[in-house]
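Every protein chain except one is present and positioned as in the full complex.
Then we have chain A:
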Amino acid sequence: MDTDFDETYVLLLLADSNLPTGSFVASSGFESYGTHGFLSLSSASSAGKGRAVTAGTVAFIQDSLHNYARSALPFVSDAHHIVDSFKDLEGKLKIDHDAAIEKLLKLDELYETMTLNHVAKRASKAQGVALLTLYAKGFTCPSGLSDEDHLSKSLTDLMDRLKWMVRGEKTHGHLPVCWGVLTGALGVSLLRAQHLFLFLHARSLLSSAVRLNTIGPYSSQQLLLHSVRPLVEAEVSQNKDMRTGIFVDMHPNGANNRPAMTWPLGEILAVRHDLQHSRIFNS
């Protein structure tokens, strides 16, 4: 079959909102943002309350997306690259995972030390390991039906090893790293993987907004198609070449192009999530 169809098919699977990744319990700080009284802050005076809340929701998505693209996307890119380079080894009799595993663990550890937010870490780890499980249980070839080639078997082994290391608390299994690994293993191109990663983040924010009743379900679709789309595109194009730098150098000279947090207000509110008297989300 045409490889474009192959990739599109995988993208359709990954974009399914029923995918069992547990993202529905995460609001990435949005619930806390509302509780703290920030939703009606933007352009509150001119428009009615409903309009102000919609504007506040879009503002949150914009700022959150901006921050997530700059802080997490480089980890997706690096992890994807590590797994993607396995393709070059196709045809070799024995593929050694140790070097790749070591790199992925380094990457995962860097994300852990850069995420100074226990609530975000909790959500990121839960969704990360869910992706690894999803691959093992949902995306590998069923036995018997298998004409599985050497490479995909090897990738399955790699994912399994990683999954057991997360389970055994040898590493954290953060979402951006696991997303890069998963999409790389499924043969999704880096640009598609980056784009879908940010799209899913934005969509998950919108669906938490619907559940919190700050916007309606139709409005959510409308925003996703018209307002969020250019935002996702802009963030992808701005950050697609950014890398963590951990495999090159973290020297000040390269500092302009390294992961960073861009929204300290969002960070404070996200950390304060657990202090809310009542809450429906986990982050």
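Convention: a residue touches a chain if its C-beta (ideal position, glycine included) is under 8 Å from a C-beta of that chain, and two chains touch if they have at least 3 such contacts; residues count from 1.
Operating definition for what follows: contacts and distances are computed from a predicted model.
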{"item": "The complex's invisible chain, by UniProt name, from \"Ribosomal protein L19\", \"Mitotic-spindle organizing protein 1 isoform X1\", \"UreD urease accessory protein-domain-containing protein\" or \"Tubulin-specific chaperone C\"", "value": "\"UreD urease accessory protein-domain-containing protein\""}
{"item": "Among A:Ala26, A:Val58 or A:Ile82, the residue in touch with the chain that has been omitted", "value": "A:Val58"}
{"item": "Absent chain, residues of chain A that touch it", "value": "32, 34-38, 40-42, 58-59, 62-63, 66, 70, 109-110, 113-114, 116-119, 226-227, 229-231, 233-234, 237-238, 250, 252, 255-256, 258-265, 267-269, 271-272, 275-277"}
